[in-house]
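With one protein chain withheld, the remaining protein chains of the complex are depicted in position.
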Amino acid sequence: MIRFENDYSEGAHKKILDMLLETNMEQTPGYGVDYHCENARNYIKGYCEDDTLDVHFLVGGTQANTTVIASVLKPYQGVVSADTGHINVHETGAIEATGHRVISVHSEDGKLTAKQVWEVYHNHWNDVTHEHMVQPGMVYISHPTENGTIYSKKELQEISRVCKELQLPLFMDGARMGYGLMADGNDLTLSEIAGLCDVFYIGGTKVGALFGEAVVIRSEKLKKDFRYNIKQRGGMLAKGRLLGIQFEALFEDGLYFEISKNAISTAMMIRDAFREKGIEFMYDSPTNQQFPILNHQQKEKLAEDYSFQHWAKVDDERDAVRFCTSWTTDEANVKKLVEDIKKL
Amino acid sequence: MIRFENDYSEGAHKKILDMLLETNMEQTPGYGVDYHCENARNYIKGYCEDDTLDVHFLVGGTQANTTVIASVLKPYQGVVSADTGHINVHETGAIEATGHRVISVHSEDGKLTAKQVWEVYHNHWNDVTHEHMVQPGMVYISHPTENGTIYSKKELQEISRVCKELQLPLFMDGARMGYGLMADGNDLTLSEIAGLCDVFYIGGTKVGALFGEAVVIRSEKLKKDFRYNIKQRGGMLAKGRLLGIQFEALFEDGLYFEISKNAISTAMMIRDAFREKGIEFMYDSPTNQQFPILNHQQKEKLAEDYSFQHWAKVDDERDAVRFCTSWTTDEANVKKLVEDIKKL
Amino acid sequence: MIRFENDYSEGAHKKILDMLLETNMEQTPGYGVDYHCENARNYIKGYCEDDTLDVHFLVGGTQANTTVIASVLKPYQGVVSADTGHINVHETGAIEATGHRVISVHSEDGKLTAKQVWEVYHNHWNDVTHEHMVQPGMVYISHPTENGTIYSKKELQEISRVCKELQLPLFMDGARMGYGLMADGNDLTLSEIAGLCDVFYIGGTKVGALFGEAVVIRSEKLKKDFRYNIKQRGGMLAKGRLLGIQFEALFEDGLYFEISKNAISTAMMIRDAFREKGIEFMYDSPTNQQFPILNHQQKEKLAEDYSFQHWAKVDDERDAVRFCTSWTTDEANVKKLVEDIKKL
Partner (left out) sequence: MIRFENDYSEGAHKKILDMLLETNMEQTPGYGVDYHCENARNYIKGYCEDDTLDVHFLVGGTQANTTVIASVLKPYQGVVSADTGHINVHETGAIEATGHRVISVHSEDGKLTAKQVWEVYHNHWNDVTHEHMVQPGMVYISHPTENGTIYSKKELQEISRVCKELQLPLFMDGARMGYGLMADGNDLTLSEIAGLCDVFYIGGTKVGALFGEAVVIRSEKLKKDFRYNIKQRGGMLAKGRLLGIQFEALFEDGLYFEISKNAISTAMMIRDAFREKGIEFMYDSPTNQQFPILNHQQKEKLAEDYSFQHWAKVDDERDAVRFCTSWTTDEANVKKLVEDIKKL
């Protein structure tokens, strides 16, 4: 069985393991104040071209989302998100468990538009009963989205401008950040993202690390006492250097970006194979997640040798499914898959 | 200005005020363990034809909804509700503030169907990633709904049966219970409702009382330690007898049902007047809330002498609005309104 | 049985009932934006000699405490309180239910000192592991305290000064405010209290009203969106005017202060009677709560005709008990009690 069901099936990049081995017997202080974390912070701030940023390392995505969002909102506020957003769908109500509603907005492709943010805000404040409703308090977007799509620079600039105007902090979930930055057609740099968001994170779990997400905060207000929030939400790793070392490995010389390319090139091979077969896609994704629409026979056939995820029923005959590639997807496996797609 | 904007514009029924005056200097223990509360409990249990019920008196609807729902759910569970449900729309995220999601289901008329409950439940459990999603833990319905509609006996029996089968406690928000029980075409009694729900409440605030909701619990599991929940959520009134006295007045000889009729008869006068004028309605409501669809000219004309609520934009020319009547709506005022409707 | 067990055994002052009757059929908007609430706000701002204050009316004390505290604190902050404070002892964890710790400090007499506030703050910030501990975020005091004691002007000024210096909002629970203001030896006015606290409330439930607490906010930061918090915590009364009318009655011409005197004079009669008998007190209270230390025989004897509250075991022979008077305590009943104390 060759696994395309998700982008966290394997361990970590060799360089990370090597560094963990080398540093294993070093004695460092705990909780992320060691020199590895400090190095990693500096590398990331370098790529973001902004020395004033705060960088914190958390273990996972749900933890990062929950910690950030609960640190921003007032009790009566909610976070605006596409209805497809990870916080709205796949975090077992982690946001609600901190007391806040996810104010979901319908999205066809996983993206939120500046216009939608504008409307949610004004629909709230124009309603005479607004005090009886959850107040929009921040905006959450994923990049790439859960559907594989990415924001263009223009789209992100517009959302950012609206958020600034409405004083809604903008938070980007970058669990798959590398795959967005390396996607065909992407016109955003990490530095531009850092300038347009109030807070965002760079995902390690799905891009080369064993685990770990680097939360980057630009807003002065959000920086204050953020470590208390990390500790309270269970996200302060005792051996914090383990996170520092991984992001050191990924960012000291651009490894993060380099390895992300493999996910894209292999995903494009899969995309092209389905396309050539005349198979349609649920979303037009330039990143590492591909959502072909297969009929039952095709689905069963491919399931014999490959694991992939059922995504959604399209009609009585067809389902959308998800194939994921990653930084370490083996091209040989993809070639085998491509051959089998051809035979469908 | 004659007010039809809501059903809590006035004070309380005269009998309630008389009893408050008469009993004012009595000395009683606090927190709802006095004899007035006990009397009121017994009257309500009598109408419910079930001596084993627990009855608690809370001050308001949001408080009652929050206290009940938070007492039932486990941390990772949510409450299934129509998207029009009060808890989903007009309680400033009170449910989320206790850590739980409102799992909303689209409803055209404010009602939830047994089929929808069934689907939400099975969609959850059939999803392989269900542990990553909020688990449906109970069902919330309003009767009458926020749109004025009511459940038929058959509909409620079906929901109740599905809830039992799926082990989802069924909770009915009866903030306007009296107006449902007295509606034309209603075929449910309070006793039947008590038998079909695990917990529900009988609204006093909108039906004759100054304030107060009587929470009735049938489920043994939900009865346990409920008073702790009331206290924790800020709902344990020091002078608890004030609630007891009001429900004593309303239920010792059926006053609650009697005064509810006035809301229905006056609402039907308004409904007929709009109908005769050829004006359509957003919902087909047999209760005290009516939702005519007015054009801008009609709306402005009526707004000169009457207060009513904007409900929803229907198209560029027309809005749905809400007219409410109540236990104390003055027939003379309604006749004046009817005349003015004729003149539109 | 004559009741001295608490200060909420009876209903409300006659003037309040009269006004409720008179206004009963008025039609007003809901949720506290009617003219009665507006009048009451203005009267209270007048007594506080500060037009810029915000005044909100809530139903009860636990609700007021919870709503205020949860609106002030960040997620990782707690509220500093005497260990005897109501929020620490008798609210079923309502504060914790909003996600916050009560940071309790030991008090012999119910009062917190400026020095204790200073120490809690600096103990926190001087600890190298402070990020692993709950950060002190505000200060809660009761006046009078749960033990009947009151703050002197000097004490309150010192606490206020320290709180300002440390940027800790100061919140005063004034559930029995009237009894503090009318106590022998009190040197604080309502206006001075309003100037020294960031937020406080004036208790109605225990001082003449059926129910209701008037939350007064001076801090601009705390004013923002406070009504959202009220609604979310279940404290926004539909017929909000019921609260407005009661505080109108109490504050339009000083009735609140006037009726508070009765509680003091009757409490002093009881205090003197115990003192003359050589009976000691647990706390030296100049207000409506008295805590004599009775031996078992004395306790049983008095319990034959009077209800009072067991407070604490003092030794194998003796218990402290609590006798409460109120705005409506009947002097004849107190004289009877005094006679019975003499006979002990």
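First chain written, first letter: the chains are A, B and C, and each begins at residue 1.
In this section, a contact is a pair of C-beta atoms (placed from the backbone, for glycine too) under 8 Å apart; a residue touches a chain by one contact, two chains touch by 3 or more.
Only a predicted model underlies this, so the values are computations on that prediction, with no experimental measurement involved.
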Report summary line: In the whole complex, of B:229, B:266, B:285 or B:298, the residue touching the missing chain would be B:229
Query - Contact set of subunit C toward the excluded chain (per top definition) - result: 75-76, 78, 89-93, 96-102, 128-129, 131-135, 310
Query - Residue numbers in subunit A that touch the chain omitted from display - result: 1-3, 5-6, 8-12, 14, 17, 20-21, 23-30, 59-63, 66-67, 91-94, 97-98, 205-206, 210-211, 228, 231-239, 242, 328
Requested in this report: Would you write out the residues of subunit B that touch the absent chain, in ascending order?
Outcome: 31, 70-71, 74-76, 98-99, 131-132, 135, 225, 227-229, 231-232, 236
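Keep in mind that, in the parts below, only the chains that are shown with their structure count from here on.
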Query raised in the report: Of all chains present, which has the mean Cα position farthest from that of subunit C?
Result: A
Requested in this report: Mind checking the centre-to-centre distance between subunit A and subunit C? Centres are C-alpha means, answer in whole Å.
Outcome: 50
Query raised in the report: Roughly how many whole angstrom separate the Cα centroids of subunit B and subunit C?
Result: 33
Requested in this report: At least two other chains touched by the same residue of subunit B: list those residues.
Outcome: 91-93, 97-98
